[in-house]
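Input: one structure, supplied below.
The excerpt is restricted to a subset of chains, each kept in its original location.
Labels for the chains are A, B, C and D, by order of writing; each one numbers its residues from 1.
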Amino acid sequence: MSIWEYANPVKFMRLSGAILPWVAAAAAICTVGGLVWGFLTPQDYRQGSTVKIVFLHVPAAMMAINIWVMMLIASLIWLIRRHHVSALAAKAAAPVGAVMTLIALATGAIWGQPMWGTWWEWDPRLTSFLVLFLFYVGYIALWSAIDDADSAADLTGVLCLVGSVFALLSRYAVLFWNQGLHQGASLSVAPGERMSAVYRYPLYLSMLGFFLLFLALLLVRTRTEIRRRRLAALQAREMRT
Amino acid sequence: MTLLSVHDLAVARGGIRAVEGVGFSLSAGQALILRGPNGIGKTTLLRTIAGLQPPVAGQIAMPEDAAAYAAHADGLKLALTVAENLRFWARVFGGDDGGIGTALAAMDLAALADRPAGFLSAGQKRRLGLARLLVTGRRLWILDEPTVSLDGASVARFGAVIRAHLAQGGAALMATHLDLGLAEARVLDLTAFRAVPGRRAEPAGFNEAFA
Amino acid sequence: MIELGKYAGTVLTAYGVSGLLLAGIIWHSIAANARARRALEKQVKHG
Amino acid sequence: MLALLTRDLVLATRAGGGFGLAVAFFLILCALVPFGVGPQTAALRPIAPGMLWIGALLACLLSLDRIFALDHEDGSLDLLATAPVPLEGVVAVKAIAHWITTGLPLVAAAPLFGVLLHLPGAATPWLIASLLVGTPALSMLGAFGAALTVGLRRGGLLLSLLVLPLYIPTLIFGTDIVRRAAAGGDPATPMLFLAGITALVVALMPFAAAAALRVNLR
């Protein structure tokens, strides 16, 4: 059985219905566990208790980017293979991605106040996140503005593709424009500059939790979209006869 | 010579098949009139044949660059004069400006040639939209309700234009509710081809994939 | 209660805001899903 | 193709066609800025490059929905799509016509507005050059946005929302050119980037726009 089989709405509903409770439970355990564990970590000698924000900030930032990538892949699958469920999955993921971006922005802003003495700084990392947020908003707005589902799926798919290119382009443009304050990637595999293990393991758990949370939300929202489509399809059929 | 042959065609609107299993062919000198109640899918069928939307199933075969499409909206620029409008379409279709005079005369617009299209009455606008067909130089005319808002005299004049086109080896596919006085035209009633709703192996769109 | 030092406000706001946003999206997802299911059931029953 | 271009340009010059409106909008915006930030040279000079570019961008943005909406409403777009011209070509010609009616007048008028906002004289040639190189990208990206939203009732604001983020790289490099020139630096690097973006956009966007248009026409 190929993976494409699951793009069939009926199979998807059955499979997603079966795994959803497990994913949701795992998401709850990991997210709550990671955040609580993170909250109980000792204070950093430099940043004081504000390090605890990292357990929200970094997973959210990571998911904000990954969800966009997932939407890009789903859009490509729709545009090339015309699997309806993957178009709906892209639609379903967008609001979650927007919220993740918002969390990264909000926690970053709150963190910036004590660390940099300002709520907002036009740092390249921050700025590219704002741009990413704009792309999410535009994508969601385009979906909701088009009545016909097939056109909406196609057009938002094209927008997602073009938007990805320009999101990357903006990232480089922004780097060119302003050198920033924001820390580099300290989770990188390069040894030496690694974050102390006290913070690293709860961070890993919290990242897993955010990922599972996204997965659970994605399943729920895709199921919602499928139901809405089914309702619309039944109504359209009834109307035609 | 066959100008259009349609085989087992299914077309969809709003993600649902409207008609399916439609088949016919049109040779030079023939006209076919599509009939059917409101909403059966005449416009959709014509748009599909004109290439504006992909068919859901079936084949459409016609010589390359043979068809000219005319719909409800005439594509007129109200700020341009009658002649300028025609000249634009003649050039887009690669013709020269010589045919414009003939087209204007055929639709009784010669006196209005230098008037901006915005100052025409509804019926005159429609006549200009039909005159456009004559400057395209295309042999297959695809016409959606061509006589809407024309009065009796203009309908008769349009009938004559169609007849002349057929006599020159052209063909015409038309959807209309009204009588055009074209006795030689065949009639295809689409009511028999109304698509049966339901889920398909090859859905036309979301509405069929999820029905 | 664990000691948060002088940044207690900052940390708590960060957790609070994020919690609200997460709760919002979770609630929205579940509510919309329930609404869609009810609407679909109603349609299947009556339509 | 040429027929389409001349028609669009003729239409732009006829009553209500909108030729020159972009410049007028640009003028008004440049006039609003001193009201907003205060009339002192010290206040205006540092922001002049940015304001000029933002003004050009907004003037361009406001006229975007004209690119396809009128032709869609009166049915011309359907007829053009069935005419023997590639839709990519139609999109490109439409973008060129938009650029000639809005971008080019802005380029021509820019020195004047530079004076209004106390832009240093040395930067003016670079302002012109940057607008000349950058505005074609704005028109082409705008055509893409317009193609995405063409079927929608009053897509105006949505169109802006979709297109503005796409304008950011152009804006960054464009203002950077002028800013560097105003500060006496060397604007060659951002100019190169700007030209690269424009080349990329002009080469690829007609295909994306034509694809979007096809979806909206069906």
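The criterion applied here is as follows: a residue touches a chain if its C-beta (ideal position, glycine included) is under 8 Å from a C-beta of that chain, and two chains touch if they have at least 3 such contacts.
If you're wondering where the values come from, they're calculated on a predicted model, not measured in any experiment.
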Complete complex composition as a label formula, though a single copy of each is shown: A x1, B x2, C x1, D x2
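To be clear about the criterion, only the chains that are shown with their structure count from here on.
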Winner on C-beta contact pairs when A-B is weighed against A-C: A-C
Chain A and chain C: spacing of chain centres that average the CA atoms, whole Å: 15
Chain centre separation in whole Å, for chain D relative to chain A (CA means): 32
Distance from the mean Cα position of chain D to that of chain C, given in whole angstrom: 41
Chain D: positions in contact with at least two other chains: 218
Residues of chain A touching chain D in the complex: 131, 134-135, 137-138, 141-142, 145-146, 151, 154-155, 158-159, 161-163, 166, 169-170, 172-174, 176-177
Complex contact set, residues of chain D against chain A: 144, 148-149, 151-152, 155, 158, 161-162, 164-166, 168-169, 172-173, 176, 190, 193, 197, 205, 208, 211-212, 215-216, 218
Complex interface listing, chain C residues touching chain A: 2-8, 10-11, 13-15, 17-18, 21-22, 24-26, 28-30, 32-33, 36-37, 39-40, 43-44, 47
